[in-house]
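The structure that follows is given in the form of structure tokens.
The other protein chains are all here in position, but one chain of the complex has been omitted.
Entry: subunit A
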Amino acid sequence: MTDTLSDWNLLTLVGADRPGIVSRVTRVLYGLGCNLGEASMIRLGGNFTIMLMVSGARPDAEILDALAPVAGELGLRLHLDPLSGGLHQHLLPNIQVRVAGADRAGIVADVTEILAGQGFNILELESDVAGERERPVYIMNIQGYSDQTIETLSGALAPLTERGVSVDVSPVDVLIG
């Protein structure tokens, strides 16, 4: 990782989901001559969220001005922040932690604190609420890198099982072929 500012900005857009958001936004960016890098676009709670690496070929103000009409029309809130680092800095996870339980309060903090204590570097975390409305089940999937063994990590997370939280630690085996 580098700490120096790069040519990349992080564009964040959040708003009620409706058709055409991605195409409208990316068309504007293309029109400005911006390059797009890594992106995460996903629905969260019925909202559409976009986090998008945009090359800083243009001044920030110009990018924001150009997006303003589309954002206004589609009801999107937007942010543009300078980004350190850039493309081609992928780290490969070697461990996956799956968590599921009825107990939502504090579950994320509890799991991630234990992992942090083991020097586990979280690379991706996704969580969702499944089950029925009256009986929600919190499901979390973490991928990351750790030098600890599966047994050590499982052991560290074991106290959560007593709270009825199911925790599964398994290797992420990346096949290269």
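Structural remarks
One rule holds for everything that comes next: a residue touches a chain if its C-beta (ideal position, glycine included) is under 8 Å from a C-beta of that chain, and two chains touch if they have at least 3 such contacts; residues count from 1.
Here is the rule we go by: contacts and distances are computed from a predicted model.
According to UniProt, the chain absent from the figure is "Peptide deformylase", selected among "NADP-reducing hydrogenase subunit HndC", "Electron transfer flavoprotein subunit beta", "ABC transporter ATP-binding protein" or "Peptide deformylase". Among A:A68, A:A130 or A:A158, only A:A130 touches the chain that is left out of the view. Across the entire complex, the residue among A:A61, A:A105 or A:V174 in touch with the chain not shown is A:V174.
In the full complex, subunit A makes contact with the omitted chain through residues 42, 88, 90, 92-93, 98, 124, 126, 128, 130, 141, 172-177.
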